[in-house]
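One protein chain omitted, others in place.
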Amino acid sequence: MQYWVSAATSFLSLCVGVVALAWGTDGGQAWTAESARRLAVLEQPVVLPWVTLLNQQGKQQQLTDPLASQSASGLTLMEFIYTRCPTVCLAMGAEFRSLQAELYSGLPSERHSELPSGLYFRGGEVKLLSVSFDPEDSIEDLKHYLTRFSANPSIWSAAKFARQSDLEMIKQQLGLIVIPEPSVGYIHNSAVYVIYDGRVVAILDHDDRKGIRDVISQYLPGTAGSG
Amino acid sequence: MNDSTAIAPMPGSSKLAILAYLGISALVYVLMMVLGLLMRMGQANWLGLPADLFYQIMTAHGAGMVGISGLAGSAVMWYFLRRYVDLTVGILWANLAFFLSGVVLILGGIFLGGYAGGWTFLFPLPSHGMGLWGPVGAACFLGGLLLIGVGFLLLYLDVARAIISKYGSLARGLGWPQLFGNSDETPPPAAVVAATMVLLVNITGIVAGAVVLVLILVNLFMPEFEVDALLTKNLIYFFGHVFINATIYQAVIAVYEILPEYTKRPWKVNKVFLGAWTASTIMVMAVYPHHLLMDFVMPTWALVLGQIMSYTGGFPILVVTAFGALTIVHRSGIQWDMPSGLLFLSMFGWAVGVVPAVIDGTIAVNNVMHNTMWVPGHFHMYLIVGLVAMLFGFKYYITGQDGKPGMFDKLAFWIYSLGGVGLSVTFLISGYFSVPRRWAQHMPEWVGLSQPAALMGAAVALGAAIFAIRFLTSLKHARAV
Amino acid sequence: MTLRAVIIMALGMVVAITATPLGHWLESTMVSHVLVELPLLVVAGIIFALPLKPVSQPLLNWVNRGGICGLITASFLLAFWMLPRWLDTSLGDPWVASAKYGSMVLTGMILALSWPSAHVITRAVVKIEFLTMFFRLGWLYLISPERLCNNYLLTDQIWLGRGFLLVGLALTITWAYPILFGNAVLEQQLTERKLSID
Partner (left out) sequence: MIQDTVLVVTLVLMGAIVAAFLFVAINAKNDGGEYAPIQGRAYAIRSKLFWVLVVAGVLITTVTTLDLPYAATRGEMAGVDKQIDINGKQWYWEIADTSAKVGETVVFNVSAGDVTHGLGVYDQDMRIIGQTQAMPGYANSLKLTFDKPGNYKLMCMEYCGVAHHAMVSDFTVTE
């Protein structure tokens, strides 16, 4: 009898363990905190709070509305940076520059079929936004950052938080990690946040071009060609 | 344990377990030989075998033969070792249970999941099925291997426990005090020495296999974890080589135990014997780079060491075990019957198979022989004519079929042994003609080589089938365990 | 030193890790987090379980025969906190951090209450699986193309990978030596508890 009780408890602990691991990885889909927050956003988009930013011209703007000209149905690709960043932010900037070239073909929509593959979008509907989390970044620094990557002001803007307390809220809500590190500046998780209709609908690797295209064509079907 | 199902007149769960091991292995051997025959017939253009099916069969044949050889070899080891140490019957059953569940997964992975990546699952092939199989099929196959590994791990741990509790340590099990020190104590019997060697190399091999299998499984589902192909290959061959070698090293215990019974001459465990087994322990683990001689990026020293180990690895077999068997049989007045005949044949098969193996282990030769039919040529020689003959010899022995062999037995013996030698020689000759191994479809000029090989393969399968039937129908006479 | 003193020291260690900057300091690198802090908590748990043993033995004989159930539970607890996701989350979320501290101490207690009744084969399997897992994790951490934890640098991760391999190697040597060359304690253990599986 004792034997069977122990066999049952062992089996039970095995089952509970398997279930716990499955729960802890969203059924094997999210092994890291990064993949977990991306999965969570896909399942349940995060509504962005009312956060005021200062852009590279020193003007106030809302996080959800980086360029005044943007239409309500537009889409924003956002990333978090700091301008002194010697490593990953450079890669992110370079990636945004090439994305900008792709977005801004300058062709009217009826001629999209003539575009070589990869050049899908007409400028104006997809915007780029680089947000600095570094309180030491000045308006001048933001301006330099954009110049360094030949940003087109009608597509790509840079901004910083008007109030540092907003940064804490954003970190909480989006799972953004920023850790000061004496030797490198900051450790942070690099990603592209896709904002649509005031909500973060996807978080992707900054160099995941295919993923970014797919999301854009999902939300703006009229403007994107078939992948 | 419930003994009511045990075979009369000598009940006992351990006897039932050993007979289950041997019975299952007899059937699986015949089945796997038929699979081998199908492949040869396909290559001989006598059978329209689609390539995907050919490679699935190849995968099943390889994994099946290696696995069942491990299982049958461990039964031989267990049977004789139990004469000297106290083994756990429950573990023996547990291993069988793990083995059979592993087999189910493997067969499912191959024939339902379409997995045809070869039993060596050379990374990153399992994740590149190109539509023929997906990650699930490959995972079933790899998971099956893992399960089988867990079962064997349990078995070898129990053997280790038993040997340590009687002799104190594994070094004593290998007879080191007698070999290196001046100990006057009687050294452990041959079965204990051999079992110690086998458990040492196999536990090490299983650990390496368990690491690499899980890494490949991770890679299947998370391809961003790119495993290094060369490191993986090293571990796979370490594990694979050790495991398949150990099958023979555990089955040879039958020769040590049974031939002396026949010849009334003792198989003396002396310093040479102990030295040979200690050397084998190290060499079996260090020789695997001879599988990697064509990986030019490997360090030169490792490859040269592979060549040297492959040469010296033949010494204990030729100079000690095979020579010992010859000595013990020579002018002994031995009575030739099925057990003694098959065991003597097995020593021949092992010894003669060493020759092409060692020659292929030479770098200059490997450069033109690696992955040609030469390679299966050598190991079919010492698996068919060596290991399997050894196992069937033991099966005749345990079912009490010594004494005058019947006509069918004699016929099967000659069909099997000549077929086995012939099959291996046709493999070797194909290797001489540079025919690559593992090709579903042969070039027209090679088909002529496969046709006699298919006939020989049929002979081997027929012989083995007769052995198997004779074994299964004589179970009721089985000796006590 | 009395048992009481040892327990108080262990308690002090747990408090130091969970409630003082020591914990924060240990968690500042991945290697010390995983290979120092977590094992220390497990050790504390083992110590806490010492006085419980005689009290709980009747119950354990009932539900944890051969220590199997406990060892399975402990393995899953350890496995859970080896998930980069939860290790990472524990750094920012105090609830998750508490769960981590608690479950590590619990793991130690479960181990202490299961190990003595575990069969020698069970122990060997656990040990082998344990060191094999160190090799697997070490290898995985060394080849991971990206940061597994947002809170740690890639180089940190590589150091942990090397640490895993080193610990695996050290465990292999420590456990293999007596088996290969013999020691009195082991022999005694083995003869005392010969078999009981069938």
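Note that the chains are named A, B and C in the order they appear, and that numbering of residues resets to 1 at the start of each chain.
As a working rule, a contact is a pair of C-beta atoms (placed from the backbone, for glycine too) under 8 Å apart; a residue touches a chain by one contact, two chains touch by 3 or more.
Since we're looking at a predicted model, the values are computed, not measured.
Chemist: For the full complex, can you list every visible chain touched by the one that's not shown?
Modeler: Hidden chain, whole complex, touched shown chains: B.
Chemist: Among B:245, B:372, B:399 or B:426, choose the residue that contacts the chain missing from this document, as touch is defined above.
Modeler: B:372
Chemist: Among the options B:93, B:123, B:156 or B:256, which residue touches the chain absent from this view?
Modeler: B:123
Chemist: Which of B:352, B:391, B:461 or B:478 touches the chain that is not shown?
Modeler: B:352
Chemist: Taking the full complex into account, find the residue in B:196, B:247, B:307 or B:450 that is in contact with the omitted chain.
Modeler: B:307
Chemist: Based on the whole complex, identify which of B:83, B:330, B:404 or B:477 touches the chain you can't see.
Modeler: Missing-chain contact among the listed residues: B:330.
Chemist: Could you list which residues of chain B touch the chain missing from the display?
Modeler: Within chain B, the residues touching the omitted chain are 51-52, 55, 58, 116-118, 122-125, 128-130, 132, 228-230, 233, 265, 292, 294-297, 300, 303-304, 307-308, 311-312, 315, 318-319, 322-323, 326-327, 329-336, 344, 347-348, 351-352, 355-356, 359, 362-365, 367-372, 428-429, 432-434, 436, 438-443, 445.
The criterion applied here is as follows: only the chains that are shown with their structure count from here on.
Chemist: Provide the residue numbers of chain C that touch chain B in the complex, in ascending order.
Modeler: Chain C reaches chain B through residues 120-121, 124-125, 128, 131-132, 135-136, 139-140, 143-146, 178-183, 186-187, 190-191, 194-195, 197-198.
Chemist: Given the complex with chain A, which residues does chain C contribute to the contact?
Modeler: By the definition above, chain C touches chain A via 61-66, 68-69, 72-73, 75-76, 79-80, 83-86, 88-89, 92, 147-153.
Chemist: Please name which positions on chain B make contact with chain C in the complex.
Modeler: 1, 13, 86, 88-91, 93-94, 153-154, 157-158, 160-161, 164-165, 168-172, 203, 207, 210-211, 214-215, 218, 224-228
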